[in-house]
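Of the protein chains in this complex, one is absent; all others appear in place.
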Amino acid sequence: MANRDCLLAVECLSVDFETRRGSHTAIESVCLDVHAGETVAIVGESGSGKSVTSLAIMGLIRKPGVIRSGKVNFNGMDLLALSSCQRRQYLGRDITMIFQEPTVSLNPSFTVGYQISEVLKLHLKMKRTECRKRALELLHEVGISDSLRCFKSYPHQLSGGMNQRVMIAMAISCKPSLLIADEPTTALDVTVQAQTLALLRQLQKNNGMGMIFITHDLSLVPDIAHRVLVMYAGQIVENCSIDVLFTGPLHPYTEALLKSLPAHHDKQGERLSTITGTPPRAGETITGCHFHGRCSYARERCKESAPKLIAALPDDPRLVRCFYPLAANSKTSAGRP
Amino acid sequence: MSNATSVEDVDVLTPWQENWYKLRANKIAIAGLIVLMMLITSAIFAPLIASHAPNEQFIDSLLAPPFWSEGSKAGFVLGTDDLGRDMLSRLLYGARYSLFLGFAIVLISLVTGVAIGALAGMKQGITETVILRLMDIMLAIPAILLAIVIVAILGASLFNAAMAVSIVLLPHFVRITRAAVISEINKDYVLASRLDGTRGWKLLFRTLLPNISAPLIVQATLSFSNAILDIAALGFLGLGAQPPTPEWGTLLSTSREFIETAPWTVTLPGLAILITVLASNLLGDGLRDALDPRIDQ
Amino acid sequence: MPQLLLRRLLLVIPTFIGIVALTFFLIRLAPGDPILLIAGEHGVSAERYAELQHQLGFDRPIFIQFADYLWQVLNGNLGISVVTQTPVLEEFGKLFPATLELAILAIILAVVIAIPAGVLAAVKRNTLIDHSITAISLVGYSMPIFWWALLLILLFSVNLGWMPVAGRLNFIYDIDSVTGFMLIDTLIAGDREAFIDALYHLTLPAVVLATIPLAVITRMTRSSMLEVLKQDYIRTARAKGMSETSVIFKHALRNALIPVITVIGLQTSILMTGAILTETIFSWPGIGKWLLEAVYRRDYPVVQGGVLLIAGLVILVNMAVDVLYLVINPSLRQQK
Partner (left out) sequence: MPVLLEAKNISKSYQGKNRLFGGSLVKVLHDVSLQLQAGEILAIVGESGSGKSTLARQLVMLEQPDSGEILLDGKPFQSVTAIHRQVRMIFQNPAASLDPRKRVYQLLEQPLLNLTGLSGSEREELIYRTLDQVGLNNDQASYYPHMFSGGQRQRIAIARALILNPQVIVSDEAVSALDVSVQAQILNLVMDLRDQIGMSWLFITHDISVVNVIAERVLVLYAGRVMESGPVKEVLENPAHPYTQRLLQSVPGAGDSDRLVAVVQMIPAAEAQAMEYTGCAYRHRCLLADQQCVKSEPPMISLAGRSVACFRAKSML
C-alpha cells in the first residue's frame, strides 16, 4: 500500500481510547493515501471514527486517546516516529487543518488578523509588517472584500461562514501540500456551504494541494472529491473513485447510505430507504463484519469472521471490506440519473 | 422498526442512582462522606461515647495533657482544659453545635434562597431587579462583618449567630437559583413542558428544580462548610455561643491564653473544625464532579 | 463599550443607596432606644437626651431623617465616635493604611503563587503534582484562619521565636507616618533595620490573610484552565504547529484568566472578613480590629460608618474589576 508517489500514506492506523471502564477501539487499521492535487473524502456517520483519523494524522490525539499502531508517511517520512517538536515544524505549514465549528475554533481573545499573522511569523519568520500585508492578501484570496476590516475583527464579530474563510486563509497561508478539512461546512447554512465548498475546490485546484475532506454528508462528496473512503464503526469499508461510487457501490453500507439520501430521491411522497438498527456503541465488541447486524445481505460467514479491505475484482482499483461485494455492474436504485 | 430495542439489556437507573454510582467511583469524595458520617454519628451519640459530661470539672486535673504527652492522665484521652474539663467530651458535644447548626443554617438559606431566586428568575422585570440589587448590597458587606453587625444588634448568642450566618449565605443561593432558572427556562425541554400544559409552580417544581439541583447541592455542601467556619469564627470572637457552651470556636477563644502552656487546648478544637470542613468540601468537590454533566465528555 | 461602562457605573448608585439605607436602618432595628444606643451604655440625662434627639433628627419623619443621613454621608460626615469623640471618617483614614498594606501584600502573595500553581496543576492534570496542589489548596480553603493564625504564632513566634507576635513595628523605632504604609514609611525614613522589622511584623498576618484567597484563586485557575484547554481553539493552535508553551501561556492562559480576574476581585470581601480576624489576633492596628472593638463597645456611629465605608470599598473594587473584565474580554468589549 505504501506508495512512493503518495503525498500522504497512512498505514494500518489504530487508535484506542482508554477510559476507566477499559479501552475501546476508535479506529482500526485505517489505511489511506492521498496524492498531490487529489481530494479524498472520508464519509461516515457520527462516531464512525472519521475525525479521530484526521486528528491522528496530525498527531493531535490526546489522552485518553492512544495511537496503538500504524504509520503516517508524509512525503516519505513517518510523522508518528518524529518527536512532537519535529512534527510541529510541519503542522500549520505543510499539513494544515480546518474544523467543523469555525467560530469556536478561533481564539476569542485575539483578532483574526493576529491569528493569521501568528502562523506566518511562526513558520515563515515574517516581520510584523510583512505578516500584515500577507494576511490581508490571504483574506482577499479567500473572498473577503473588506479584508482590512476583517483583519481587525474578533471572531465573535464575524459570521460562521466568514470565520470559516478566515480558518481557510490561515490554513493556506504557508502553501501547504496537504489540507485536512474536518466537516468544514456542517455548521454553516446551505448557501454558505456551497460557497465554502466552491472556495475550497478552487484553492485546491490553484495550489495543487492534496486534501482530505471529512464529512457525514455523502451528497457533498461529488462536489469536492476525487475519491471517497466510507467509514463504518472505526473501519474503512470502501475506497473508490467518485465516478464509480454513484453507479455501483460495492459495500452494502455505502449502498444503504446512498439510498437514504433525500437529494437522490425524486418522487414526492415515496419512502426513503433506511438502515435498520443503530451503529455499535463505543466499546461494544463485535465479532465478524462490523456491519453484519444491520446488513440486509448478511450471511452466516459475516457473523463469524471479519472481512479485510481488499480489491473487489482483480483488475479493479476499488477496495471493499466485504465477503460478498455487490457486483460492480449490478443496478442499484441509488444511481444518479 | 422491530430492532429499535437495542438498549434492552441496559439496567434502568434513575438519574440519582447514576449520580450515586459516579460519586461512588470518587474515592476521595467517599472518604469525605465517611468522615462526615462518623462525625454526625458521634455527635448524635455523644452522651454514650463521651466519658464525662461536657461541663464536668475535675479540679485535680487542670490542664492535663493528652495521652501522647508526658504527664497525661488516665481517663482524659485528649487532656483537660484550664477548668479541668475533659477535652474529648467537650469536643464530642461541640460537634453537635457545629454540625446541627451547619445543617440548620444551610436548610434555612437553601429554602429561602431558592424561593427568592426562583421568583427572580421566573418573574423578571422589576421584581428581579429589586431582588438582585438587594443581594448585591448583601454581598458588598463582607460576610463576617455582616454577621458581626447583625449579632451586635441582636445580641451575642448562638441562635442570633446562626440567624446571621443564614442571612449571609442567602445571596449565593438566590443568585445560583436565579442564574440556573434563567439559563434553563428557555431551553427546549422547558418549552416542551410548557407546551404540555405545565406552568407556574408545577413548572418550577416538576421541571426546573430537578434539573438545576446539581449546582444547588454543590452550593449547599460548600455553604455547610462555610456555615461551620463562620459560626466558629463568631464563637471565637465572642459573638456566638457563650462559654461554657462547648462550641468549637468558643473553645478556641477561651483557651487562647493557654496557647503556650497547654497548646492542645488550642490545636484540638481547631483540628476538629478543619477536619469537618475539609470532609464536607471533599464531598462537595466529589458531588460537583459527579453532577456536572460536562465532566463526562 | 462606553455605554456598558456607564451602565456599570449607574448600577453602583442604587447599590450604594441601598447600603446607606441598610446602615441607617440597622441602628433602628436594634432592640431598645436608638438614642440610648448611640449615646453609649453610660446613659444620659433627660436634657442631653432631648438634645441628642434633636441633634440626630429623631424627632423628624423617618424619610426626612434618611434623606438627611444620605446627605451627610455624601458630604463625608459619617458621625462621631461615641468613645473617642473623633469623626468616624478621620479614624478610618488613620487606620485604613495599615489594613490596606496588609491586604495588598496578602493579595500579591496569593496571586503570585496561585496562578502558576493553578496552571501547573491543570497542565499536569491527574499527576502527583496536580493532586498535591489540589490537596493543599483544598486544605487551605477549609482552614479556619483564626486557628491557622494561632498555629503559626505557636510555631514561629512562641516555639521558634523567629517572628514577632503582634503589632506593626517594634516600639524602639520611631518612624514618621507619611503614607501610612509602614514598609514605605521606613524606607522614606531610610531606616533599614526598621524596614526589616516592619517586614517581619507583616509576614505572619499577610500569610494568614493570603491563605483563603490563595486557595480560591488556585482552584479557580486550575478549573478555568482545564475548561479552556478543552476548547476548539486550543486544538487549532496546536494544529498551527505552535509549541506547547505558546499554546498554554498565550492561547490558553489569556482566556483562562478572564474568570480568574473576577474571582480575584471577589477576594476583596474575603480579605475584609479575614482582616477582622487576622487584625484581632495579631493586634494589628487596622480597621478590622477597630470595627470589632466598636462592636464590643457598642460604638454605633463607628459600626455604622465603618460598615458603610467597607461596603463602599468592596463595591468600588468590584466595579473596577468589572471594568477590567470589559477591557480584557474582547467579546464583551466590542458589543454594539
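Which chain is which? They are A, B and C, in the order written, and residues in each are numbered from 1.
Basically, a residue touches a chain if its C-beta (ideal position, glycine included) is under 8 Å from a C-beta of that chain, and two chains touch if they have at least 3 such contacts.
The shown structure was predicted, so the numbers you read here are calculated from the model rather than taken from an experiment.
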Which of A:Ile98, A:Leu122, A:Met167 or A:Leu197 contacts the chain that the document leaves out: A:Leu197
For the chain left out of this view, which of A:Val72, A:Ala256 or A:Leu326 touches it? A:Ala256
On chain A, the omitted chain is touched by residues 45-46, 143-147, 149-150, 153, 158-159, 161-162, 189-195, 197-199, 201-202, 216-220, 222-223, 256-257, 260-266, 268-275, 278, 336
Please give every residue of chain B in contact with the chain that is not shown. 1, 4-8, 10, 12-15, 187-189, 191-198, 207, 210-211
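Following the convention adopted for this analysis, only the chains that are shown with their structure count from here on.
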Chain centres computed over CA atoms; the one at greatest distance from chain C is chain A
Roughly how far is chain B from chain C, centre to centre by C-alpha average, rounded to an integer in Å? 24
Centroid spacing, where centroids are CA-atom means, of chain A and chain C in whole angstrom: 54
Set of chain A residues in contact with two or more other chains: none
Using the touch rule from the top of the page, what residues of chain B touch 2 or more other chains? none
Residues on chain B engaged by chain C in the complex (per definition of touch): 133-134, 136-137, 139-146, 148-149, 151-155, 225, 229, 232-233, 236-239, 249, 252, 256, 259-260, 263, 266-267, 269-270, 273-274, 277-278, 281-282, 285, 297
Quick one: in the complex, what on chain C touches chain A? 231-233, 235-244, 251, 254-255, 328-331, 334
Which stretch or stretches of chain C touch chain B in the complex? 14-15, 18-19, 22, 26-27, 29-31, 138-139, 141-144, 146-148, 150-151, 153-154, 158, 230, 269-270, 272-273, 276-277, 280, 291-292, 295-296, 298, 303, 307, 310-311, 314-315, 318
